[in-house]
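Note that one protein chain is taken out, while the other chains of the complex remain in position.
The first chain written gets the first letter, and so on, giving A, B and C; residue counts start at 1 in each chain.
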Amino acid sequence: MAEIVSLADAVAELVRDGDVVALEGFTHLIPVAAGHEIIRQRRRDLTLVRMTPDIVYDQLIGAGCARKLIFSWGGNPGVGSLHRFRDAVQNGWPEPLEIEEHSHAGMANRYVAGASGLPFAVLRGYTGTDLASVTSTIKQITCPFTGERLAAVPAINADVSIIHAQRADRAGNVQLWGLVGVQKEAVLAAKRSLVTVEEVVDELEPVDGGIVLPSWAVTRVAEVPGGAHPSYAQGYSERDNGYYAEWDPISRDRAEFEKWLERTRTTGVPA
Amino acid sequence: MAEIVSLADAVAELVRDGDVVALEGFTHLIPVAAGHEIIRQRRRDLTLVRMTPDIVYDQLIGAGCARKLIFSWGGNPGVGSLHRFRDAVQNGWPEPLEIEEHSHAGMANRYVAGASGLPFAVLRGYTGTDLASVTSTIKQITCPFTGERLAAVPAINADVSIIHAQRADRAGNVQLWGLVGVQKEAVLAAKRSLVTVEEVVDELEPVDGGIVLPSWAVTRVAEVPGGAHPSYAQGYSERDNGYYAEWDPISRDRAEFEKWLERTRTTGVPA
Amino acid sequence: MSTATTELTYTSDEMMSIAAARALSAGQRCFVGIGLPSTAANVARRSHAPDLVLIYESGALGAKPDRLPASIGDGILAETADAVVSVPEVFNYWLQPGRIDVGFLGAAQLDKFGNINTTVIGDDYANPVVRLPGAGGAPEIAASCHEVYVIVRQSKRSFVDRVDFVTSFGHGRGNGDRARLGLPGAGPTLVITDLGVYRPDEHTSELTLTALHPGVTVEQVREATGWQLRVADELARTPAPTSDELAVLRALKEAS
Partner (left out) sequence: MSTATTELTYTSDEMMSIAAARALSAGQRCFVGIGLPSTAANVARRSHAPDLVLIYESGALGAKPDRLPASIGDGILAETADAVVSVPEVFNYWLQPGRIDVGFLGAAQLDKFGNINTTVIGDDYANPVVRLPGAGGAPEIAASCHEVYVIVRQSKRSFVDRVDFVTSFGHGRGNGDRARLGLPGAGPTLVITDLGVYRPDEHTSELTLTALHPGVTVEQVREATGWQLRVADELARTPAPTSDELAVLRALKEAS
């Protein structure tokens, strides 16, 4: 059963140096506050997994938390590039970043395999692309019935997956709705999981299109209102498009970034 | 886009002698009226697919519509055996019935593969059982990353899948809720599909736990209130437990069954 | 058959259901088939294990029915569940990865190593003496749950030396067969019948009588067993149903 704790306690307990960590949320419900807490707790050598690494991964990479990134699309949505990510890949700053690069279809299926307790997933993917030549976790497999060749990708089973959801009840059952992305799969695939929520309520009233993750499938829940900011939480808060735009000049400049990092580390309040 | 037609026209158009036909609905929302229409139109040599063949498949088998059954559990839920099914398997009456037998996990994954445009699915299944020795559509496959051996099953892509749902709108978008079983997968896996619905409405109001199949993923919709009887349609009608009990003596006796069959064929109204 | 105690009258089926209910512990996640397993699990949930998590293969996670569901697709399962998922999801995301503590299964035939047959009676699959319903979810429930409890009415026909067809793998021919096949769960660790309780021997995995229900003798049990039955050195006696237990069971049945 998921225990309800503070965000700081949850990160301290669940995220360890060297872990494989997945923060998921497909543009909606991104667990940004949890990412900032990882930065504040100065985790190191993480393998960060995320289909769409965006600002919070740019921040984690710039802060030196990561040694590797597993992903399928890394950008500042609607704005442009992730400059801390670029600086790490192109210049090794603040340290070299190993990358393992897939397509969305491949990443989604890696989580599905992980959630399903299977070692790999099969898809029609990567055909003719150069991805298979640079990514060792893309292989081929032959259908035992038709002889057809398809792509195979290994399961992702993170040490800890972190997502943000709208609500949990006091027993730790988690409810989310709107675009739910790959969050259920990310949580079910992981050894441990943390869900930050907008609020803890007495009862989870049903919501159109809502899904529920039973308490027994989640390790820890932390109440973090606004924990997805600057992304949005449908029914609670809008996307802060200004933040995405303002991130660009900060990210472009190491000195500006370091000021941001210092602020984030010391104030305890995400800039 | 799904055209809205009568049940008789839909069956006449979509279901052909010799077809692979899947009627799905996991105890809930069983498309029984459509099955009776297939009996009335005297289709022959069908390969019938269904995870849980129950009364309506007993009837189709007894009526001589089927030459093969692909399934994972065949019984009269809460009552006992399917005697027409037994009679066909044990005595070849009214004609021999070939069977291809899986587990629920295997069948569900065969539909998933079919819906996904993949030739096969991988699962942890059948290990140590005798099913693999009697069913040629169970094979083994080796994980290209770990070397582990797993089960593989081929996709099911029926010529036509038939399901029953609560509602459709006039554009042919289909909405169902409650226990939704494997219906979405069955429809998406099939070359053609028919959805019978309790009612056609102007607008599909959202429903807790509801799913929508877009009109462009469905071939035909027919309005058939009570089309799931004696199973139930959540929000519309209850399960008719008496019918299940009363089926037992009819099914046990060829003469009783033939009376039922004659009634069904002539009246046009399912007994 | 009914058995009289000092105060209470109950059937051997009631004793069986209540014994099975007692085997379930608070907080367990239990994958439940319809019929005897569902009855037992719901009695447990409404007596000593209120937070028992019932999972039905129709896609209901954490169902809390206040009557016995008439079928695996009974609407009360969806209406009372913590979450409702598709059938592929229940097998792939919830059962297969080993998230379920106890799989509760019935059987048409059960053999001395806990293998289950629900497919055919007779040696020839193509020409069976009796065609049974088939596998359903059982093969993967038996493989993936941490433990399997089997509940079955006992007779020489159902309790056999070797099943005619292995629908669901128990302990094979014993002695580490499960581990050799790489099966993740422990397999059948408990069998409950209308006569008594059985557990696999820790060395050979052969089912061994460990408890007799009230009024039942070892003699009677042997007569209803199709192999040379082993009896535990310390043979227990199942406590008779309490009036509370019977009240819960009968209220559930009446509501249905």
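To be clear about the criterion, a residue touches a chain if its C-beta (ideal position, glycine included) is under 8 Å from a C-beta of that chain, and two chains touch if they have at least 3 such contacts.
Everything quoted here is computed from the prediction, not taken from an experiment.
Engineer: For the chain omitted from this view, which of the shown chains does it touch?
Structural biologist: It touches the following shown chains in the full complex: A, B.
Engineer: Where the complex has a chain not shown, which of A:Ala105, A:Ala171 or A:Val200 is the residue touching it?
Structural biologist: A:Ala105
Engineer: I'm checking contacts with the chain that's been left out. Which of B:Ile141, B:Val212 or B:Leu261 qualifies?
Structural biologist: With B:Ile141, B:Val212 or B:Leu261 as choices, the missing chain is touched by B:Val212.
Engineer: Considering the entire assembly, which residues of subunit B contact the chain that has been omitted?
Structural biologist: For subunit B, the residues touching the absent chain are 1, 115-118, 173, 184-185, 188, 211-214, 216-217.
Engineer: Please output the residues of subunit A touching the missing chain, sorted low to high.
Structural biologist: Interface residues of subunit A facing the absent chain: 25-28, 51-52, 71-75, 77-78, 81-82, 85-86, 89-90, 101-105, 108-109, 111-112, 123-131, 134, 148, 178-182, 184-185, 209, 231-232, 234, 238-239, 241.
Here, only the chains that are shown with their structure count from here on.
Engineer: Work out which chains are contact partners of both subunit A and subunit B.
Structural biologist: Touching subunit A as well as subunit B, we find C.
Engineer: Relative to subunit B, which chain has the most distant C-alpha mean position?
Structural biologist: Centroid comparison gives A as the farthest chain from subunit B.
Engineer: So how far apart, in whole Å, are subunit B and subunit C when each is placed at the average of its C-alpha atoms?
Structural biologist: Inter-chain centre distance comes to 28 Å.
Engineer: Do you know which subunit A residues sit against two or more other chains?
Structural biologist: 117-118
Engineer: Give me the residue numbers in subunit C that touch at least two other chains, ranges are fine.
Structural biologist: Subunit C, residues with two or more chain partners: 92, 96, 144.
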